[in-house]
Each structure stands twice: as C-alpha cells, then as structure tokens.
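The structure under discussion is supplied below as structure tokens; questions concerning it will follow.
With one protein chain removed, the remaining protein chains of the complex are shown where they sit.
On to chain A.
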Amino acid sequence: MNNILNHIGIENYIFLSVILFCIGVFGVLYRRNAIIVFMSIEIMLNAVNLLFVAFSTYHQDAQGQVFVFFSMAVAAAEVAVGLAILVSIFRNLGSITIDNLKNLKG
C-alpha cells in the first residue's frame, strides 16, 4: 500500500490547517453574532482534527484518529451546551449580539 503523503506532502496539510485555524480565529474576532462565533470555533476544532489525521497517516499510527474521536465528542457536548446557553440568553435579552453580554461586568 502506497503512502498517500508521498503524493501530497505533509506540509500542504499543515498549511491548510493553519489557514483554516486562522480563519476560525478571524471569525471569532470579526463577527458579533454569537452563532457565527460558535461556527468559527467549530472551524478551528476541525482544523486541528484534520492535522491529527494527517499526522496519524504520517506516523502510520491509529492513536491520532482515536484522539479525533474524543475531540469530536467534546465538540458535540460543547455545541449542545453552548447553544442551550444561547437560547436562554436570547429569551432573557432578546438578541444574541455578544456585545450585550455585559451582565457579569461589575
């Protein structure tokens, strides 16, 4: 079986995930809508997962993929709780613009 990285190269995967991660950071900084911020967080998590799988292929080892499973489970839990918090914020404030969330600020 031929290693697929012979054709592509691990550097391309590294650059792809770096750019994807930066797009996620950019989305968190740029948008005010809390849902879009959550989507950007998902993009960041996916960039890291992609790099995990690429390095799992590079080392020919399954542990990277097992780690991706755990990260997916954590992402699912995080999104469920986060969206529930957003729904209750929306009920109380009537909007989910993150600039309105200043209640904990003294």
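As a convention for this text, a contact is a pair of C-beta atoms (placed from the backbone, for glycine too) under 8 Å apart; a residue touches a chain by one contact, two chains touch by 3 or more; residues count from 1.
In this text, contacts and distances are computed from a predicted model.
S.K.: What is the missing chain called in its UniProt entry, if the choices are "Sn-glycerol-3-phosphate import ATP-binding protein UgpC", "Cytochrome c oxidase subunit 1", "ABC transporter permease" or "NADH-quinone oxidoreductase subunit J"?
M.R.: For the chain not displayed, UniProt's protein name is "NADH-quinone oxidoreductase subunit J".
S.K.: Since one chain isn't shown, list which residues of chain A touch it in the complete complex.
M.R.: Residues touching the hidden chain, for chain A, are 1-8, 10-12, 14-16, 18-27, 29-33, 35-36, 38-40, 42-43, 46, 49-50, 53-54, 56-58, 60-63, 65-66, 68-70, 72-81, 83-88, 90-91, 95-97.
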